[in-house]
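Let's turn to subunit A:
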Amino acid sequence: MFDDRSPIYRQIADRIEADVLTGALRGDEQVMSTNKYAAFHRINPATVAKAFQQLVDDGVLYKKRGIGMFVSPEAPETLRSRRRKTFFTDVVDPMVAQALAIGVPVADLIDRITHQANGEVR
Partner candidate 1 sequence: MTTIIEVDRLSLRYNEVTALDDVSFTLTGGKIYGLLGRNGSGKTSLLSVLAGYRKESGGTVRVGGRPVFDNAEVTSQVCLVRGTGDAASSGIKVADVLTFASYLRESWDSTYAAELVEMFSLPLNKNVGALSHGRRSALGIIIGLASRTPLTMFDESYLGLDAPSRYKFYDALLAEAMSQPRTMIISTHLIEEVSALFEEVLILDEGRLVLHDEAETLRAAGSAVTGDAESVDRFVAGLRVLGEKRLGRTKSAMVYGELDEDRRAEARAAGLDLGPLALQDLFVHLTEPTGDRS
Partner candidate 2 sequence: MTTMVRRWPLLRVLLSAHLAFTAMLWALFMVVVLVITGILAATAGISESIQHYATTQAPRWLLFGLGIDVVSTYLRLHLAHGRTRRNFLGQSIGYTFVISGFAAALITVGYLVERLVYAMFGWTQRLPRKAMFDAADEYPMMLATFWLTFLLWTVAGLVIGLGFFRSTGLGLLTIPVGLMIVLPTFIPTRDGGLPFVGEELTGLDVAPGVVLAACAGLYLLAVGIVWAIVRDVPMKSTAP
């Protein structure tokens, strides 16, 4: 589930953020404790703690003393707006570059996007 090719704490954080974005984790929902998460995935608890701390710093999680870690109620919106900021540079621009590189006409691209958004797919 988590591999050795990049920092595991980052992979954990990404996974939790992904769950928040898809709605698998909702605002104010409790997240598995550090120790449970570590035991479940067989990861060093310090690594898990690092991931959770990162998420707390980013405003995705918050800690209720004596109880555990919870998803911030604003987390879904926070993450979405963060993704929105980088969407064009991270997703659209490379897509356009690739389309041009392989010779896809821009008109076709725009057409497809419009139809996708309207729920029709050819």
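Here, a residue touches a chain if its C-beta (ideal position, glycine included) is under 8 Å from a C-beta of that chain, and two chains touch if they have at least 3 such contacts; residues count from 1.
A quick word on the picks: all candidates are chains of the complex that A comes from, given by their letters.
What you are looking at is a predicted structure, and each value in this text was computed from that prediction instead of being measured.
**Student:** Sort out for me which candidate, 1 or 2, comes into contact with subunit A in this complex.
**Tutor:** 1
**Student:** So in the complex, which bits of subunit A are touching candidate 1?
**Tutor:** Per the stated touch rule, the residues are 2-9, 35, 38-39, 41-47, 50.
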